Every structure is written in C-alpha cells, then in structure tokens.
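Handing you a structure now.
Here the complex is missing one protein chain, while the rest keep their positions.
Here is chain A:
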C-alpha cells in the first residue's frame, strides 16, 4: 500500500490538473459562444450568394462554366479541416480517420489524390504517413476573419480551375450542438448540387451571365470553404469544452477515491500506533 505522503502528493497534483482543465473548459465555452456568433453573422452572406448563384446557374440554361461541369476524374482533392492543438477529445481523430479510410478505399497510389490541410494536427498526420499534402495552413485564429483564409481558399479553387485535381471534397466537423458534432463530407467542386429554397429571380446580366459566373463561382466556392471553417471552429471549441468537462469530472472522482484511501491509511497508522503503545504498556506490567 502507498504511503501517506505518496497519496497526498497524488491528491495535490490531481487537484492542480483539475484546475487547469476547469480553466480550459471555461475558455472553450467562451470561445464556442463567439464562434457560434461568427457562424451566425456569416449566414446572411451565404444565403444571398447561394440564392444568386442558384438563380444564375439554374435560371439560364445556356450558360456553362468549368466549375459547374463534371469532367473525368484523374485526381481528387481533399480539403481537411482540423485544429492546431489537441486536447479536444475525438474531434480531430474522427475527421482524420474518416478521410484516411476513404482515401485508402478509393485510391491505390498517392498520385491519384492531393490533400489540402487546414490545421496542424491534420497536416502532421498526413505528412507522417507520406500522403500527398500539397497545401497547408496552420495557426488559423480562433475567430478567423475571411482575409486569413482567403489565400488558401482561392488557391484551392484555382487548383481546380487549372486541373491540378478534377474534383474536390471537403471534410470537417459539423457543429450540431454543444454536445454533438458530426464529421461531414461535402463535395465542393464541381458545383453540381446548387439549389435554393427561395424563389428564383430572373436577372438582367451586366455584361453577360458568363462574365458574372466567372466572378461569382470562385467567390461562392471560397465562401463555402470559409463557412466550413467557421462551422468546424465552433465544433472544435465545443469538443474541447466537453473533453475538458469530462477531464475535470474524472479528476474529481479520482480525488475522492484518493482521499478515501488517504483517510483509511491515516486511520490504520493511528490504530497501529495505539496497538503498539498498549502492547508496550502491557509488557511493562
């Protein structure tokens, strides 16, 4: 059995850990609220751009644009959004496992796919496995502004345009609620499933529908990427909050059981001392 001092040390260190996890939980809770608000303020932009894109792409049949048409697939792009740091429960591993298995299933050689990694954990995961990471960005802020992600988003869309890959899938963790996040696979390019719930308007185009699609579609695809990033940031903070909550709870449980055995050991030591004293006194008589 562990000595009194050992148990006491373990109790103090567990207490300190639980203070840290508790603090991290509260930080994540605050960040999650903010991330949720960011995601909300993005909604009007997304809705509008979706509505206009749908009106143009579905409304006029004779327009075509490379980003709207599927072509034979020689290479597939995967855009994977993870976090920079761990301690977020299964947040990263869920996404990575899903992508990894999909790639193993669909492709035989690394020439058939390319990975674009947002977030350090994802980048390191794929690099370590010698998978083809062509573009990466790390240290994205907790409340990312569009300007931060614009570069990688437009490069990604550009790679589809110059046929580096012929289709693009996006993997991220969709924020359902504070306790539920789902790994989501979304086909980003070509944009084949544009739809709008609202009534389509027929527009005049200035100068022409083709010219507008040229500006609109990349902007639309980039905003989809940004939307996914905001969504997964909210998930990240939610996942971290839950993980830290669990850690704090576990620490408390551990402290309880350690205190119990500490008290028991202390009691045993006292009992032993008394027995020794009584035994000593009896021997003298």
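Convention: a residue touches a chain if its C-beta (ideal position, glycine included) is under 8 Å from a C-beta of that chain, and two chains touch if they have at least 3 such contacts; residues count from 1.
The criterion applied here is as follows: contacts and distances are computed from a predicted model.
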The complex's invisible chain, by UniProt name, from "Ferrous iron transport protein B", "Oligopeptide ABC transporter periplasmic binding protein", "Lipase" or "ATP synthase epsilon chain": "ATP synthase epsilon chain"
Selected from A:11, A:29, A:49 or A:178 as touching the chain missing from the view: A:49
Per the touch definition above, residue among A:2, A:20, A:58 or A:145 touching the missing chain: A:145
Which of A:14, A:93, A:219 or A:261 contacts the chain that the document leaves out: A:219
Residue ranges of chain A at the interface with the undisplayed chain: 38, 41-42, 44-45, 48-49, 52, 55-56, 145-147, 150, 201-207, 211-212, 214-216, 219, 222-223, 226
